[in-house]
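Removed: one protein chain of the complex. Kept in place: all other protein chains.
Going by the order they are written in, the chains are A and B; count residues from 1 in each one.
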Amino acid sequence: MKFRDTIVSIITRFMLPFITLFGLYLIVHVHISPGGGFSGGTVVGAGFVLLSLTYGISMQERKFSHRTSTLIESGGALVYIFFGIVAFFYGQPFLSNLPIFPAGDPGRLFSGGFIAFLNIAIGVKVASTIVALFDSLGGEDLH
Amino acid sequence: MKHLIAIVLLVTLGFGIYSVVMDMPTFGDPDNPGNKLSQTEIVNRAVEETGSQNVVSSIITDYRAFDTLLETTVLFAAIAGIFATLIDNNRESGDVKDEI
């Protein structure tokens, strides 16, 4: 079933960089404004699903293949656990933030210890989950 | 017929839930047991203990980071379960397992 609409493809080509940029903004600015890893990851994943709906599943396989998505999904959880184990080398309990990681000025981008890095791992994992769900549940019919 | 039984059952359930909810503390009071404790213990100390201005995100990634770790494990388990359930749809003909 090949579904090629002119208006949808033009608007998708125009809007996709802005959608991805907005999702990355939501992920990184977690300690300053409302947002976080889960909302930003969903927006980035929805951008990839939009790409697959408009141009067919072969285009999405080129940008975000199945093998990449399984690697990234396991990698996100492992990065999270790695940040927790780093605290063992300093004599602190698992996943402790402030005595180890530098806390900058509250309100600037480089502040808050490891909050931004954890949320980047969570956002990447949620985005690849949304893409993998769309692939396996409904993806075979899109040629 | 089953619509009637369902409506009667749900109205009874609604009366039961409503009578319990009416006994909760007054809505929007700053001196509720839950609201007062979280104001003095968490909100007043969050900026200097974690260094971030967003109190909700410092709750889920600093004070309760272990819960978020287990939640990402739930996501991973769901995806693994879905792939295991739908493995016969994704397999193409000519794979190695067809000859066993």
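Here is the rule we go by: a contact is a pair of C-beta atoms (placed from the backbone, for glycine too) under 8 Å apart; a residue touches a chain by one contact, two chains touch by 3 or more.
By definition in this document, contacts and distances are computed from a predicted model.
The chain that is not shown carries the UniProt protein name "Cation:proton antiporter subunit C", picked from "Peroxiredoxin", "Sulfate adenylyltransferase subunit 2", "Sugar ABC transporter permease" or "Cation:proton antiporter subunit C".
Listed by residue number, the positions of chain A touching the unshown chain are 33-34, 36, 38, 106-107, 133, 136-137. Panel shows chain B; residues 2-3, 6-7, 10, 13-14, 17-18, 21, 24, 27-30, 34-35, 38-39, 42-44, 46-47, 53-56, 59-60, 64, 67-68, 71, 74-75, 77-78, 81-82, 85-86, 89 of it touch the chain omitted from the view.
One rule holds in what follows: only the chains that are shown with their structure count from here on.
With each centre defined as the average position of its C-alpha atoms, the distance from chain A to chain B rounds to 20 Å.
Of all residues in chain A, those touching chain B in their complex are 30-36, 73-74, 76-77, 80-81, 84, 94-95, 97-98, 103-104, 106-107, 111-113, 115, 118-119, 122, 125-126, 129, 132-133, 136-137, 140.
Listing the residues of chain B that touch chain A in their complex gives 47, 49-54, 56-58, 60-62, 65-66, 68-69, 72-73, 75-76, 79, 82-83, 86, 89-90.
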